[in-house]
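One protein chain is absent from this view; the other protein chains keep their places.
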Amino acid sequence: MTVAAIKEYLAVPRDRVENFHGKQLVYVSWDRHLLFAAPFLLCLPPETAFRELVNGPLAMLLQADPDAAAIDWTKVEWLKSNQPWTPDFDASLAANGIGHKDQLRLRTSGLNSLLAA
Amino acid sequence: MDMKVTKKKLGLKDKYKLMTRDLGWEPSYHSKDELYPYMNYEGIKIHDWDKWEDPFRLTMDAYWKYQAEKERKFYAIIDAHAQNNGHLNLTDARYLSALKIFLQAISPGEYAAHRGFARVGREFPGVGPQVACQMQAIDEIRHAQTQIHAMSNYNRYYNGFHAFADQRDRIWYTSVARSFFDDAMSAGPFEFMIAIGFSFEYVLTNLLFVPFMSGAAYNGDMATVTFGFSAQSDEARHMTLGLEVIKFILEQDPDNLPIVQNWIDKWFWRGFRVLGLVSTMMDYMLPKRVMSWREAWDIYGVENGGALFKDLARYGIKPPKGWDDAEKAIDHMSHQFMLGLYQWSFGTAFHAWIPSDDDMRWLSAKYPDTFDQYYRPRWEHIKKLAAAGTPFKNYGLAKLCQTCQLPTVFTEPDDPTLTCHRETVYKGEKYHFCSDGCQHIFENEPEKYIQAWLPMPQLFQDPVNGDLGEWMKWVSLLDGKDNGDYAGSEDQKNFEAWRGLATTNQ
Partner (left out) sequence: MSTVFIALQANEETRPIIEAIEIDNPQAVVHRQPAMVKIDAQGRLVIRRATIEEQLGRDFDLQEIHINLISLTGHVVEDDETLTLSWND
């Protein structure tokens, strides 16, 4: 459907990648770990290696969860845009096909300390 | 002896006719389409504007008389509040967080509603709606002004009240309410009426004002009780107008039904998301609580909303599409919001806090099926982190919903352990949503919502470019004063010190 309007109605999106001065947005969240109220918004250059994203900002943000230290990064299951996906840790975000505003989810089965039995 | 002649008074119906319909005229040198150019493009068909009638039959002369009386009552109490250190009668200064959110997000909404009603009052050709919208436009600006005036008494003593106008434009959580009203104001006049007049005023406003004012009364806030009740006395008229408008539109032409239903679906969900923030006030922010969000929903949502939609069924109207998802969210949303407000409190111009043991007992009694299972463990862990000297701050910032602009804190309707992830691609750009309801709204009018000014992505663009300190300056947030945990805040220290002075001879 289109917007009801008296003449042609066309708009410009506000968050196009050009507005981020060479960086892009990436959303990351940890399934079933809702101490973190919403997925994280990260703003990084697309050349960033995936490993840097994980070991840098992501690891720092996840620290507050009691399961954080027990994450085995070799066994984490990943989703990108809600579809199963396997990252190459040594490749860049761009080479991994992680586009502007893509949502990554990690799953760690068996870890859920903050959920009452 | 002269007979006493009583002056014949006009009956209500005659007076309404004389002072409303009889004020209209037929244009002679311009066509009606030229005078009222926005009447057709939304697809709504109106055949007879005279069928519109205000059930209260309020005319402008009576309006001014009663509004003047409301103002006199309002200022008598506001003066007394200021003269008698009314701020020290609060149960606790934590209460003020609810007021700060109100001032930053809701009072500007009153002003936006004023602009909207002033506009549609001009655009409708019928004299009945013109007069009713004019009154409502004046009401709404009165609400904005009296609220700002009443709360200015707190600005003299407490943090977080000083920059509400900047924060209305720039801080992140206010964009939720602002975009809601911008969405309505940039719609056509009929949609505006269904959005604000019907969906917001009739279906949802009770959930905002009634518990909020009772909350103020329970917590010793005379100033807010007063502006609340003064505003609320107008709301009953607004609600009646909202119900009248929907009946009028539906009775005018059967083709109007699907358009109106679509708007009801959209605006119920938009309103439910905006007013969801009230749930944190009711369940967490009032030191002395009135009723839980669940209890308020049962009265004002399920019972009243249910009665309303049962009544409107005769026109073919169905309950809003998101109704069932709303019901499923009721026992979760206040907890999900408050956990967010706490972990992002470095970026809010109000204080948040960890619920006390007593608070948590109340929460588990009010939410026996959800609080202990899902939310208590998170709060207990947060409490542990604070006790260890490493209070939980989530500097990850949040993914926001493209439609409602809230952080996507909500879970799947049928799985409270899993965040609701929804996304779509439109013209090569990716967009995220908090719920199916918000995604549907976007997909119906994508060109409208791609323009959303989302505060989190904006933080990484000009002029702030990801610098949190610069961002605080830009939103007029005084770090260490306006934001953060209530425990240890200036507000807490000052309130306790002044209350001590007021109740002892030290």
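Read from first to last, the chains carry the letters A and B; within each, the first residue is number 1.
Just so we're on the same page, a residue touches a chain if its C-beta (ideal position, glycine included) is under 8 Å from a C-beta of that chain, and two chains touch if they have at least 3 such contacts.
Here the structure is a predicted model, which means the values were calculated and not measured.
Among the displayed chains, contact with the absent chain in the complete complex occurs for B. Among B:Ala62, B:Leu257 or B:Ala386, only B:Ala62 touches the chain left out of the display. Within the set B:Asp33, B:Glu303, B:Asp324 or B:Asp415, the residue that contacts the chain not displayed is B:Glu303. Interface note: of B:Gln130, B:Thr240 or B:Asn256, the residue touching the hidden chain in the full complex is B:Thr240. Only one residue from B:Gln136, B:Ser179 or B:Gln232 touches the chain missing from this view: B:Gln232. By the touch rule set out above, chain B reaches the unshown chain at residues 11-13, 55-58, 62, 66, 69-70, 73, 206, 209-210, 213-214, 217-218, 225, 229, 232-233, 235-237, 239-240, 243, 290, 303-304, 306-308, 310-311, 313-314.
What we mean here is this: only the chains that are shown with their structure count from here on.
Mean C-alpha positions place chain A and chain B at a centre distance of 31 Å. Chain contact summary for the complex, chain A toward chain B: residues 1-6, 9-16, 19-21, 23, 25, 27, 29, 31-32, 34-43, 57, 61, 64, 66, 81-82, 99-103, 105, 113-116.
Residues 37-38, 41-43, 187-188, 191, 336, 339-340, 343-344, 372-374, 376-378, 381-382, 385, 392, 394-399, 407-409, 411, 417-419, 421, 423, 427, 429-432, 443-445, 447-448, 450-454, 456-458, 460-462, 465-466 of chain B are the ones that touch chain A when the two sit in their complex.
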